[in-house]
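The complex appears here without one of its protein chains, the remainder shown in place.
Right after this comes chain A.
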């Protein structure tokens, strides 16, 4: 992984702890993501993987530990969340497109409203990203007129329109039919090859093999192990990892 070594650290998480009420979801999680690095996070449900990436853009607030995003320390009660979120794009399992806006309007809403880009420029950027995910011809339709795979690709384009430095993916293919999973993964692979820094919570191990720099396995709110995909799949060190892999591979 020579292209990564020594690159700038974009996300640095140290000793992160989070509780939902009395329930301890994240236990001393530490993770460092460098510029252009691709992380795949996997693990059984309830292991805290979604919560981990949701803490990074402050959809969840953590109680202990430090998160530094692109050199800015994330404050615990979400005081600087607007600043943090500006650099992070997020794609959700359930797409979460805005159903009352057209595909194009979904993509231009934040640039025109939050970042005050002129409408024309915002639309051009949006069309460029929509073309990139192969959906430019659907730009005038409403999200619910599209298939799941198309909707998820729009969601990716919408995130890209805010020019994020980091992309977070929260199980982006879990709600999709097999044929649609591939069209979304193809877009993600392309994004990875273009040098986007990405953290993907996913069980698509083919994707992990193909593009990941590191695969992280979580269980019970802890990072059990973290390794290059070659090493991770060839000889996982923990029995828990072995058991998990034997189920999903």
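Heads up, the rule we're going with is that a residue touches a chain if its C-beta (ideal position, glycine included) is under 8 Å from a C-beta of that chain, and two chains touch if they have at least 3 such contacts; residues count from 1.
FYI, contacts and distances are computed from a predicted model.
Q: Among "Acyl carrier protein", "HEAT repeat domain-containing protein", "Amino acid ABC transporter membrane protein 2 (PAAT family)" or "3-isopropylmalate dehydratase small subunit", go ahead and choose the protein name stored in UniProt for the chain not displayed.
A: "Amino acid ABC transporter membrane protein 2 (PAAT family)"
Q: Quick one: which of A:14, A:30 or A:96 touches the chain that's been left out?
A: Selected residue, touching the omitted chain: A:96.
Q: For the chain that's not shown, point to the residue among A:51, A:159, A:173 or A:241 touching it.
A: Only one listed residue reaches the unshown chain, and that is A:159.
Q: Contact with the hidden chain only, please: which chain A residues?
A: Touching the missing chain: residues 57, 59, 81-82, 85-86, 88-90, 92, 94, 96-100, 109-110, 113-114, 141-142, 144-145, 155, 158-159, 162.
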